[in-house]
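The structure under discussion appears below in the form of structure tokens.
Heads up, one of the protein chains got dropped from this complex, but the rest are sitting where they should.
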Amino acid sequence: MTRETDPHRTATLSVRVWRGGGEGAYAVYDVPRRPSQTVLDVVTHIQRRIDPTLAYRYACRVGMCGSCAMTVNGRARWTCRTHVEAVAADDALTIGPLAHLPVIRDLVTDMREFFDKWARAKGQFAPTATRREEFARIVPESEARRAADAAIECIGCGICYASCDVVAWNRAYLGPAALNRAWTLHNDPRDGARTERLAAIAGDAGCHACHTHQSCTERCPKKLAPTASIAGLKREVARAVLAGELV
Amino acid sequence: MTMPRSGWRNRRHAGWWAFAVHRVSGVALALFLPLHFWVLSQALGGAAALDAVLAWTDQPLVRPSEVMLVLFLAVHLTGGVRLLIIEFGGWRESWQPTAIAVAGGAATLCALVFALNLG
Partner (left out) sequence: MSAARTQSFLWLAQRASAAVLAVCVVVHLATMIIAVRGGLTAAEILARTRGSVAWAAFYGVFVLAVAIHVPIGIRTVVAEMRGGHSRGVDGIALAFGVVLVVLGTRAIIAVTGA
């Protein structure tokens, strides 16, 4: 007898979903259980079959875009890649918007602050060469490239940001994603904004605010380690301070 | 009600507990230090003056807090050394759980030795 044919298992899930803005309440919906059901399937069922006023985001639904990130039973997850079986062991499911971001409505958050901090951390590549120069030669096994490669796969889903307590405690903190991106660029020899970027990510709102909780690393669906990137940034800032290079 | 923030189910991992212990022990030690310095400066009034204050610490309710403070000091030290290694020595994902366990174990051992020594 498998879990799915077990007659004692309920045929419906009782799902609590956040409705409202920053102020609101959880509404309860009964959703039929299905094999291999994901949390995104549950939310979609509610919006299409029960309550069309429910607001939520998704796009690819195959774990590539990060749009469907929400808080599921207290933890930030990609809902398209979260099987109901894995998180609703006692048939209880609570779905809310990502934490630490203003709520526009229901499960939709305003991501502007997340991306503004990305920009403040100078998380953009600053080119130095033109089409007339030779191609840059990057050695894949070099320490710098390996450091960048370990952190480069971030798709900006916001799960680390929503999982980080320092983001909640220190409103100016740039957050794990922005700092992780800054680290990949710091390790790119083609980039021309090294000095400005180090100054941008240093200090009370930058890498020095990280307390190595490792919540970001625990929750990242791409298995990245922003904690490691931020530790690297701390090392590089210390080096720059001692060398008199930090502006 | 207001939208709940990141909850406690988000925090059940070793790295977070290591932080919590480090923060609690640090704040406890910071608050204890001025008291510690004040007690020691009683010696300015001679050995007898210091003894008078130390006698107060022999009370049965105060003894456990002495052991707690030693535990706080030891665990803040070991946890701090772990952080210094992460920040200056480099990150290896596989070492993290072991590092936390070693830090916690060494500190507890130290506090145990102190407690047993107290007699």
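Note that the chains are named A and B in the order they appear, and that numbering of residues resets to 1 at the start of each chain.
We adopt the following convention: a contact is a pair of C-beta atoms (placed from the backbone, for glycine too) under 8 Å apart; a residue touches a chain by one contact, two chains touch by 3 or more.
Note that this is a predicted model, so its numbers are computed, not measured.
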{"item": "Sole contact to the chain not displayed, among A:Leu13, A:Leu101 or A:Ala202", "value": "A:Ala202"}
{"item": "Touching the absent chain when the full complex is considered, from B:Val21, B:Val70 or B:Ala99", "value": "B:Val70"}
{"item": "Residues of chain B (touch criterion as defined above) contacting the omitted chain", "value": "23, 26-27, 29-30, 33-34, 36-38, 40-44, 47-51, 54, 57-58, 70, 73-74, 77, 80-81, 84, 87-88, 110, 113-114, 117-119"}
{"item": "Interface with the undisplayed chain - residues on chain A", "value": "166, 169-172, 199-200, 202-204, 206, 208-209, 234, 237-238, 241-242, 246-247"}
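The working rule: only the chains that are shown with their structure count from here on.
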{"item": "For the chain B and chain A complex, residues of the former touching the latter", "value": "1-11, 13-16, 18-19, 23, 83, 86-88, 90-91, 93, 96"}
{"item": "Residue ranges of chain A touching chain B (in the complex, touch as defined)", "value": "18, 20-25, 71, 73-76, 96-97, 99-100, 103, 162-165, 168, 211-215, 217-219, 225, 227-228, 231-232, 234-235, 238"}
